[in-house]
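In this view, the complex is presented without one of its protein chains, the others remaining in place.
By written order: A and B. Residues from 1 in each chain.
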Amino acid sequence: MDGVTVTGVRGRARIVARADGRGGTALPVLDGEGPLAPRRTRSAGAEARVMVVGAMSGPLGGDRFTLDARVEEGARLHVGSAAATLALPGQAKGEARYDVRLEVADGAELHWLPEQLISAGGSDLRVTTRADLAAGARCVLREEQVLGRAGETPGRLTSRLTVRVAGRTVLDQELACGPGAPGGWDGPAVLSGRRAVGQLVVVRPEFADGPVAARMLGECASLVPLAGPAVLVTAVAPDALRLRGLLDEALAGLG
Amino acid sequence: MHLGHTHPAPAALSADARRPDGARRALRIGLGGPVGSGKTATVAALCRALRDALSLAVVTNDIYTREDAEFLLREAVLPPERITAVETGACPHTAIRDDISANLEAVEDLEDAVGPLDLILVESGGDNLTATFSKGLVDAQIFVIDVAGGDDIPRKGGPGVTTADLLVVNKTDLAPHVGSDLARMAADAKAQRGELPVVFQSLRGESGVADVAAWVRERLAAWTA
């Protein structure tokens, strides 16, 4: 099969969203190789909607997936995924990688709202998500990590999230958990036995003039203004459902 | 660095008498003493006595953050922007003696925010008889004890009673009720302190905080001379 290497599968998806000049958003580039397949779904007004379908369950050990999305000036793109991404142990040795690169231009808007990433027992995955936003860009970006399927010991998962606005890094965070991760990841400073953790980043130019005040969202979640025109919701929850509830509530509260 | 360099001087280190802009900083007076001896009440009374003539501010160091600051706010002795609370990590004596950095920040921030100031009162959280202020933080210190805490405290001595620039024996109106012998306290204090002054006061009495306020004015006159 095309894309299969001795060390694992390579998957690549690319999305480019461009203002179509009639108030809508066109997708001049929408292609996937290997297991990642982006599909256009119904559009809502000016916004183009894309669903990333995982043609295979993955990523497995040794696999390397990349996904690039670029939203050009004035375009609006919403990206979701058809199902949760399940990291599984593979035949090939070594960690799997999943690298997401997002670019949003001035006057453009990206909603990046994939389903959860589930770290199954024995898996070893490193995820990087990097969003580069222009000063006038808007973005909602959600990441959720679920440690193990129900009742399962999780695999190893390392996830780094970097958000830059106008060339300045406003958020750079890495979370490492599971067997083999640096010590204390499940202890009282980091996750304290909870199995779902998520981040929601909202970037809006108007936050530069009127920053949002920090607040608690229950016991184990907070909404904070970052050092830039962005807010971050961090939530730790017992399971994926309650995590999603916290993040949805926070997003709704931002209006 | 060249003479006439236009960069402002960096921030002051500790007890420097001048602020970065060259102006004389406010006189800093510390108030320490055991829990319940009337430090906060004395600070409140001093604020009322001096606030019309002087520009002043208060820093509190309570065990429980903001408690004393909130008392002063409730009593409306000063506008809220002139009162700052410092967290002490459960060790008020550390914050006024061994590691004064948070208190130094607080006094400097107050001068920046509401200055120029003539006087800053730094109140310690209630502590034991050995707690004193660092000379890097305050220019003079007042140790407040009270007659109800036992009339043997001056005899026991300790750094606060022995070395404070002013010893205040508070709540003298209670002496007959708690069986404290004021004359004995005065004699013991004299023996411990030599020529250092002692004030006996009752904030409920007619003269109230007047003697302490007069002492503060003298210190301020010497500071600005």
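One rule holds in what follows: a contact is a pair of C-beta atoms (placed from the backbone, for glycine too) under 8 Å apart; a residue touches a chain by one contact, two chains touch by 3 or more.
Everything that follows uses one rule, which is that contacts and distances are computed from a predicted model.
One chain of this complex is left out of the view, and of "Urease accessory protein UreF", "Transketolase", "Putative ABC transport system ATP-binding protein" or "Sugar ABC transporter permease", the protein name its UniProt record gives is "Urease accessory protein UreF".
Checked against the full complex, the candidates B:A90, B:A113, B:A187 or B:A221 give a single residue touching the omitted chain, namely B:A90.
If you put the hidden chain back, the residue from A:A44, A:A135, A:M216 or A:L241 that touches it is A:M216.
Listed here are the chain A residues that touch the chain not shown: 160, 162, 168-176, 182-185, 187-192, 197, 214-216, 219-222, 224-227, 232, 234-236.
Chain B meets the missing chain through residues 1, 7-8, 10-11, 13-14, 63-67, 86-91, 94-95, 98-102, 104-105.
Throughout what follows, only the chains that are shown with their structure count from here on.
For the pair chain A and chain B, the distance between mean C-alpha positions equals 55 Å.
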